[in-house]
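A single protein chain has been removed from this complex, and every other one stays in its place.
Chain lettering (A and B) follows the sequence in which the chains are written, and residue indices restart at 1 in each chain.
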Amino acid sequence: MKKMGILVLCFAVVMGFYGTAAAKTLKIGTLSPLTGPYAQDGTDILQGVKTAAAVFQKAGGIPGYKIEVIPGDSACDGGKATMAANNLINQGVNGVVGAYCSSATIPSSVPLNEANIIQITPASTHTDVTARGFKQIFRMCPRDDIQAWSTVKFLEDGLKVKTLALIDDRQTYTVGLTENITKFVNEDKKIKIVALEHITPGDKDFTAVLTKLKKINPDAIYMGVYQPEGSLMVRQAKALGIRAKLLSEDAVFHPKFLEVGGKAAEGTFLTFAKAPDTPERRNFEKTYKKMWNTQTIGSYGYYAYDSAMVFMKAVKKAGTTDTNKVAATIRDNTWNGVSGKIKFDKKGDRKLAHIIWIVKGGKFVPYWDPLTEKYF
Amino acid sequence: MGNGEFKKFIIYSLFLAVLILPMVGFPGTHFEAKRAFIVWGVFVGVLALGMLNQVVRQSGIYQKTLGGRHSVSHRVSKQFKKIPVRHWTLMLLAAVAAYPLLANNYMVDVGITCLIYIVLGLGLNIVVGLAGLLDLGYIAFYAVGAYTYSLLNLHFGMSFWLCLPIGILLGAILGCVIGYPTLRMRGDYLAIVTMGFGEIIRLVLNNWDSLTKGPNGLLGMAKPSVMYPAFSQGGLEWATYSLKSLHALYYFILLIAVLTVIGVRRLDQSRIGRAWVAIREDEVAAELSGVPTTWLKLLAYAMGAAFASVAGAFFAAKLSYTNPNFFIFMESCIVLCIVVLGGAGSIPGVILAGVLLIAVPEVFRELQDYRMFAFGLAMAVMMVLRPEGLIPATRRKLEPSDIETDTIEELEESYQAVDSRT
Partner (left out) sequence: MDTSSFLVQQLINALFLGSIYALIALGYTMVYGIIELINFAHGELFTAGAFIGIIVLSALQKYGFVETHFVLTLFLVFGMAMAYVGVLGVAIEHVAYKPLRNASRLAAILSALGMSIFLSNGMMLSQGVSDRAYPAIFGMKGFSIIGARITYGQVFIIILSLVLMVALNMFVNWSKLGKAMRATAQNQVMARMLGINIDRTIRVTFIIGPALGAAAGVMVGMYYGSVRFDMGFIYMIKAFAAAILGGIGSIPGAVLGGMIIGGVEVLWSAFLPSAWKDVTTFIVLILVLYFKPSGILGEDVSETRV
């Protein structure tokens, strides 16, 4: 009937719409949440990659090649991320930077692995990302246990606290951190964990949980939350008169935290990569700010820039886009990135030294180095 | 076009200006005039088109070209109607079956996702479309199917085929559990309560670390595999073929979708289906006519849940990964969108809407940001202009208020058309 006819037409129309791309281009795909609650970090990632492409091309690029960045929206959803990954594969990408949520990276890595395309995730911290023996996947951001280790070392040897309270928001990333911190603290037996509280992402009011912690009165409170919640949490903590030291992680290391947190953010400790003051880093920051008309760059912008850069540099060094050779080149070399020195181990994880930063005078300032145990 | 129309247009445009200019014009502290006025211009343009459409319609031009018994569209659709449904269905099936052979992996993946959502839409169609129960927490049953398969497969190595009926059973039970407290609730309360249940399920999955590994999700489920007899060294043996490739998965979900269509159609045309429609239209009258509303409503929930459970198990198997984030409220909204836009109670409508809502945004990837924006608008507009959906259910056509025909002849025609299908 008429209805069936419409359906047939529809299928035909949809089928006829897919296009293809051109040749002699180095195509870098991105998978990041461009819509949804994590869209800010997702956009930072896309912008970081595009900045890398611009800087790389300006510095000479790869002779004979054009660089094209193809965005993909993972929306922090496994199904959508897989489709986006398949779309990128279909468009002939040579490498992919992404995704952000581990729940998107893991499913999307399967078709990418099958198509043997380099994948560098700038943000997924779940262990399984690199634990499946895929040879072409790399992780630019540090794994949860590495970041947790830096935090615990700082708590034990830097701040020398006796009691610690943990807050997380029941997401993969933050739970990974609090679980690892708990593990290390229990192994070392120098600190006692006096509370593990949870908040819901998207909530604005944390006074109930914070009041509970104020009563317990730990020496330090670890806020395992994302930046929107972290910014609000420090404000409420200070309003309640909480005197414990506040710590958080690299997702909160974002200029928005300074903006929204304001004076309440002062004195918060954050773990983040040691940012080397190199010409490359200054160039990146200058280009990024100019390209995107902003004064602020989030942490994932740095990681994404490095991911794309390492990929392009490796392709140039290997002299080919063949994935196996490029992957080997990435693994065998040490690279200088804007988030520090980049060296990957056999599994694809990055050996990254975190340092402890502090918010001072409305800025992020390096504070303490867990490896050398020295202050800056 | 009278003066009144023009005045209305001006007033509406001013309203739009008041609403749009501040919100769009101040993403920061500076007034971004260009951006604000362009957006305002677009809305005013759409408004103008809408009002023009009204005026044209009133003048009767449409009747001449598109409506009426001797118009072009009527004659064309009459020709289409001459081809029996069977032939259309076969053509569609052939196209859908041939699709993976002509498409690349990405397109097949999109096709698989479309089919999953179509199964979900058809399942929800039973609850919302046929029985009229506004379920906003439908995605919970999808989660049950996914997690049942994941847990049973990872902990006990049970095969997909064994987990499927268990998942269906658990889904149906959960459907009854959720349905029971809502039996006496009115439509609006029902919506909120079911939404609450959906969220509760997701939160439980997210917080119950020891069982579901919480936000980390479950990884590593096996793909479904089929046993088939094959010749080998020792003679005839059973060999397994694992449905790993996208093409194999596509045909599998296609089979599931076809079975779902057949199942839902059977239900729709059975006494149960008619009873559901009676409940939807007027519950008190149905009850007084002897329809066992209580257990029929529970049955609706259970059947809808069963189909969602199957889709969930397939989804978990396809990704070999499941995570509570896959089952957020927005997903329930999307499935509901599919049912509503397609036409509550209409099978071809749901199929069409599923394709539109899933495949079209993939085609227009650059406009991804506007996807949900467009859906929200489409939903509201649809309800106001065409509540019966894109392809209305056949039954709706029998309602006197919906019939746009004027003569007895056309009435008879439409009755005959319905009869030929039932």
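Convention: a contact is a pair of C-beta atoms (placed from the backbone, for glycine too) under 8 Å apart; a residue touches a chain by one contact, two chains touch by 3 or more.
As the structure is a computational prediction, the values presented were derived from the model and not from experiment.
Undergrad: Any idea which of A:Leu177, A:Ile199 or A:Met223 touches the chain not displayed?
TA: Touches the omitted chain: A:Ile199.
Undergrad: One chain isn't shown here. Among B:Ile10, B:Ile61, B:Ala230 or B:Ala380, which residue touches it?
TA: Spelled out, the listed residue whose C-beta touches the missing chain is B:Ala380.
Undergrad: Any idea which of A:Arg132, A:Arg235, A:Lys289 or A:Lys341 touches the chain not displayed?
TA: A:Arg235
Undergrad: Name, in rising order, the residues on chain B that touch the hidden chain in the full complex.
TA: For chain B, the residues touching the absent chain are 15, 18-19, 22-24, 26-29, 39, 128, 132, 134, 181, 184-189, 191-193, 195-197, 199-200, 203-204, 207, 283-284, 329, 333, 336, 340, 344, 369-370, 372-373, 375-384, 387.
Undergrad: By the contact definition given up top, give the residues of chain A that touch the hidden chain.
TA: 35, 37, 39-40, 43, 170, 197-200, 202-205, 207-209, 211-212, 214-215, 217, 228, 231-232, 235-236, 238-241, 256, 259-264
The rule is simple: only the chains that are shown with their structure count from here on.
Undergrad: Averaging over Cα atoms per chain, report the distance between chain A and chain B in Å.
TA: Chain centroid spacing, chain A to chain B, equals 35 Å.
Undergrad: Please output the residues of chain B touching chain A within their complex, sorted ascending.
TA: Residues of chain B touching chain A: 77, 80-81, 83, 85, 88-89, 91-92, 95-96, 99, 102-107, 109-110, 113, 116, 206-207, 214-217, 219, 315, 319-323, 325-326, 348-349, 351-352, 355-356, 359-360, 362-363, 365, 368-369, 371-372, 391, 417, 421.
Undergrad: Could you pull out which chain A residues touch chain B in their complex?
TA: Going through chain A, the ones touching chain B are 1-8, 10-12, 14-15, 17-18, 34-35, 72-73, 76-79, 82-83, 86-87, 89-90, 101-103, 106-107, 110-111, 115, 126, 128, 170-172, 175-176, 198.
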